[in-house]
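Before I ask anything, let me first share the structure, which is written out below as structure tokens.
Just one protein chain is left out here, and the rest sit where they should.
Each chain carries a letter (A, B, C, D and E) given by its place in the written order, and its residues are counted from 1.
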Amino acid sequence: MQDYNIFKNLKINFPSQFVLHVELNRPAKLNAFDKISWQELHACFKQISLDSDVRAVLISGAGKLFNAGIDLNNLNEINNDTKEKDLARRALHTRKELLVAQDSISSIEQCDKPVIAAIHNGCIGAGIDLITACDIRYCSEDAFFSVKEVDLGLAADVGTLQRLPKIVGNNSLVRELCLTGRNFSSTEALNIGLVNKVLSTKEETLTEALKTANIIASKSPIATLSTKHLLNFSRDHSVTEGLIYTAAWNSAMLNSNDLMEAFDATMGRRKPKFSKL
Amino acid sequence: MQDYNIFKNLKINFPSQFVLHVELNRPAKLNAFDKISWQELHACFKQISLDSDVRAVLISGAGKLFNAGIDLNNLNEINNDTKEKDLARRALHTRKELLVAQDSISSIEQCDKPVIAAIHNGCIGAGIDLITACDIRYCSEDAFFSVKEVDLGLAADVGTLQRLPKIVGNNSLVRELCLTGRNFSSTEALNIGLVNKVLSTKEETLTEALKTANIIASKSPIATLSTKHLLNFSRDHSVTEGLIYTAAWNSAMLNSNDLMEAFDATMGRRKPKFSKL
Amino acid sequence: MQDYNIFKNLKINFPSQFVLHVELNRPAKLNAFDKISWQELHACFKQISLDSDVRAVLISGAGKLFNAGIDLNNLNEINNDTKEKDLARRALHTRKELLVAQDSISSIEQCDKPVIAAIHNGCIGAGIDLITACDIRYCSEDAFFSVKEVDLGLAADVGTLQRLPKIVGNNSLVRELCLTGRNFSSTEALNIGLVNKVLSTKEETLTEALKTANIIASKSPIATLSTKHLLNFSRDHSVTEGLIYTAAWNSAMLNSNDLMEAFDATMGRRKPKFSKL
Amino acid sequence: MQDYNIFKNLKINFPSQFVLHVELNRPAKLNAFDKISWQELHACFKQISLDSDVRAVLISGAGKLFNAGIDLNNLNEINNDTKEKDLARRALHTRKELLVAQDSISSIEQCDKPVIAAIHNGCIGAGIDLITACDIRYCSEDAFFSVKEVDLGLAADVGTLQRLPKIVGNNSLVRELCLTGRNFSSTEALNIGLVNKVLSTKEETLTEALKTANIIASKSPIATLSTKHLLNFSRDHSVTEGLIYTAAWNSAMLNSNDLMEAFDATMGRRKPKFSKL
Amino acid sequence: MQDYNIFKNLKINFPSQFVLHVELNRPAKLNAFDKISWQELHACFKQISLDSDVRAVLISGAGKLFNAGIDLNNLNEINNDTKEKDLARRALHTRKELLVAQDSISSIEQCDKPVIAAIHNGCIGAGIDLITACDIRYCSEDAFFSVKEVDLGLAADVGTLQRLPKIVGNNSLVRELCLTGRNFSSTEALNIGLVNKVLSTKEETLTEALKTANIIASKSPIATLSTKHLLNFSRDHSVTEGLIYTAAWNSAMLNSNDLMEAFDATMGRRKPKFSKL
Partner (left out) sequence: MQDYNIFKNLKINFPSQFVLHVELNRPAKLNAFDKISWQELHACFKQISLDSDVRAVLISGAGKLFNAGIDLNNLNEINNDTKEKDLARRALHTRKELLVAQDSISSIEQCDKPVIAAIHNGCIGAGIDLITACDIRYCSEDAFFSVKEVDLGLAADVGTLQRLPKIVGNNSLVRELCLTGRNFSSTEALNIGLVNKVLSTKEETLTEALKTANIIASKSPIATLSTKHLLNFSRDHSVTEGLIYTAAWNSAMLNSNDLMEAFDATMGRRKPKFSKL
């Protein structure tokens, strides 16, 4: 069994069988991303990927708000934390740090298990990068969002500009939000499809997200892993390429006992029981 | 003139000039896809592509519901219908069958004529694969949808995971639907843009779809064929690539008499009359 | 300082610091695109790209409506303005003209400064091509839209079929609109996300667009230029490709004094002041 | 067992177990491609793909030379065989015919079994299209080659311009050959890597090609099918994409008994015996 | 008729009908690229593209050697010619200059007419960028080459790293050359396929190049333009994408009178006469 008590900025437990809850846990700093946060997020989701006891993941923020974005000290480390005077060498240093932060966020997307974000109150800057790498997003009424980077004098660079326009259906609004950095409400987030449910409180948001996580965890892990994997692949390829890859992938995955188990369970009106990956 | 009376699972007629109505017609089995259905759908849409008497296509389901998905016997044939013990050989067999089913669904998308789906009651599993390969989707109030594959222990593999996220504007909901397999209503389908009209009954849905089909059939067939072809191409390429291909394509297509006929008809306030392809 | 008084079909001024207003100004012809319009639009936006006094652009139409599409004389020039009898040579001529028109529209997208369209009354055919190349779209209540090309006997070929489906979240409606050419209202445009704000009058639309332009112009020009550039790049690439390019891009851009200025200004509760590009 | 006696322009036999010899057999016309040739080539290689008795294919030409290119009557059918006066409709007709010819040539590449071309004397125009779709090319000393299309007033359009530059290592020469249409000898073909062996006579070329075909036919059919399939896929994708696809493909294919059989046979110094696909 | 006497660093004439000779003509500076050279090369090849009197282009260098690479003053302008202290703004300036130089070189590749380079003596740095954008390369025995950029402290950035590995068949040597910057001889250039002919003197190189240019100029301009255009397109796309684009392109281009003229001329054993583009 994997040990998740090794993280400083993440608090982790199993609210139900096969469901893991990852809580961003640096409330005194509004869960802002510092160097340790990037590293731990990455390590945590790599570990989850390999953990056959996890079939669905919940992510939320401890304390007042979901996530306040990048810690300004960390931003400083990325672009300034060097005495380097040579521009090319400074740029190489900055790029290396950026790749670390990008890989951290992308580890959520690359994690084999579906991830549900339960957002309350503020979700700012890098917080948006994080939730757009999740599969499903719910939020509470009091949630507000901001693609804040433009106000720091830079363009978002750990995922928002790549993923946000591919998950919502109003590019005019996306660009307005990214170019002005203004706050937008849970209602606007719902209308453009950034979240697909708004609940009244943080608690209800968590409850609802857990309910969905439990449903996903009750399905064949081959089916849910494959669905997430193929959705990710297909987003970034043409329909034809997606179909070709799917045929290769499912040539093995369809030959699973899970199909028979799913069928038998349905026929017998019982809950199916799938073996671990 | 093409003969469409050769299909067992499809019932076909011309409700008006240049408009063909393809009815999924295996009502006793809720129009579920068996081996013959995949073959016929493919053959039918290849034939339509070559038929200069067709300028728009309507597709609907006979009987209680639109489509109940894959016939479980067929699923068995795909992954099980072989005594083969060697895993690699089984996988090759499965892959071959998958490609047949994928090609069947894709023949709708590749058909030169625009296709409008008129959906009523259930549209489940492979039914979703089918309608996402159509150009336009209308449904009746009683329609419900389900990306059911996850409940069968597998990931959807004949088009839904490729096409659905590219036609609707709420990826968070798409992933929830694909990962949980839950039913969603005509209202939800409208909200995320899977359908763009909800009518009160099956009959009204067909009537409305036919109205739109008639409008499309009244346009230059060069214009509608090109529009569908270029929309498909552009979905799967960058904007720049799409423009380059369009310039090559339209270098010939703009030199058509249809432009003059369209102009003359507008000036003369008469209906244009375009020659066949 | 750049001179913008050189255009015949465009009227240009600075409504506020760093904000340029480009008005389509051929009202007697409903701002329809003739040969000169294509050339001037291209020249104008190339000039804007290089103009360090511009940080945001407003585009609107003079007179009765925003834009009536292509001038039919120009359409004639594109496909007919040659005695050429050889089909291949005619096609090459047509292609050359098409590339000119495409480049004209694309110059808006490639312009380094964010562009906001303020639309009133009719926006037809090439007008849609134009606004889909802008970053943000607002319109007045009386606005109506039409992907008119199908009624001219051709498929849209200067951008609509490439960009429209990538900026709105209802592909079924997009295809209906492109295949039928029917008018759609400001409300429909809002619902599918083509515009993200509907104002009551043309004046209010302009006022609101200017407000947003002012906000954008108050940000670091490095940040807004990068944001637009990266959003464009990322739309046409996979998430991974987008991230790799972003890391290379921001390796230089993060090493800007604008970050410090933005930070200091926030701390000092004053407006930041960014030097020109 | 498949029947190959159904073709008019192809003569087919099994020179040894698991090796099929396809002979272009229209010697009176120098094996030039007419409508029937395109159709039969396509049908033949589709059939071979499904034939578990074939593990390697040999292709050669009967009579004086390997292949004289397209039959001029057929070229006429492609671009002229219609009374159509409308340019757009003529172009659509031409395109449809081109796609047929392209699919015919591509069926060799898409065939699951490796194909070896044994070329003698002339290989002209469409003959080059054909051999570049093969996996391995040997020729006799008297062989000469010509990318002849430019002399017919057109650009090669059934594969040469796509495949030739990707299989040889001298692009300057490729372009000279494609732009001048001049003959080039077996020696030049060897030097640029179009063929990898030159034998003294047609008979020796066939003997050598058969020897290689026999070796390939003696290997695991899973291994050779996968190798060809992955080489084709990887040519058209980045290294990273190729690796990702290979991992999905081989996740099933490595779990084959052929690995054990290959190992046991090597240990026991006997010829391995692989079951059919 | 186009006027080519407007360039300072280029000397241009027509050595024979339809063949244009562009001579790099800054011999006192060994034809090194300064700001004017980039601009003129770009302008010249844009003009050639539109000039129906040109069907093939020859490019050579006046004076002692073909091309000595970038003028160091120009390199200074690109990365240094600004008082700008802000790193991001300096980077944007540098990038703008780089794009100008890249577009200049790329204009040779994008020129509709085939371009043959006749190289003598030194071809260094940017000279390699230039010749790799040409279609065909011949050189004299005394020619030597050097991917010199690494010795200037930078990576080649106007085309060599993109094009060189795609036109020669020895990547190990390409990387050695790019990473060490060492000189390589005409023999090595021939062996890896960078040039496809080595002649004894500069004069013979020019004579041979002209001979090939004359042959190309004697062909249908539709055929040669299409061949170059499709070779360029296909290099950068998969085989399938290349075929699809070719079918769209040739749907118009095959409907040319040039096919009949080519056929008639062959039959009548006379030289064909093709009308201008």
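Quick note on the criterion: a contact is a pair of C-beta atoms (placed from the backbone, for glycine too) under 8 Å apart; a residue touches a chain by one contact, two chains touch by 3 or more.
All of these numbers come straight from a predicted model, not from anything done at the bench.
Considering the whole complex, the hidden chain is in touch with A, B, C, D, E.
The residue from E:Ile6, E:Ala28 or E:Leu99 that touches the chain not shown here is E:Leu99.
Note that of A:Ala32, A:Val57, A:Ala91 or A:Ala126, the residue touching the chain absent from this view is A:Ala91. For chain E, the residues touching the absent chain in the complete assembly are 72, 75, 78-79, 87, 90-92, 94-95, 98-99, 102, 106, 109, 149-159, 161-163, 165-166, 168-176, 178-182, 192-193, 235-237. Taking the complete complex into account, residues 87, 90-91 of chain B touch the chain not shown.
Counting over the whole complex, chain D has residues 114, 135-137, 166-170, 192-196, 212, 215-216, 219-220, 222-224, 226-231, 234-235, 238-243, 246-256, 258-263, 266, 272, 274 touching the chain that is not drawn.
One rule holds for everything that comes next: only the chains that are shown with their structure count from here on.
Set side by side, the interfaces A-D and B-C show unequal numbers of C-beta pairs in contact, with more at B-C. Here the spacing of chain C and chain D, counted between their Cα centres, is 48 Å. The residues of chain C that reach two or more other chains are 87, 90-92, 166, 168-170, 192-193, 222, 235, 252-256, 258, listed in rising order.
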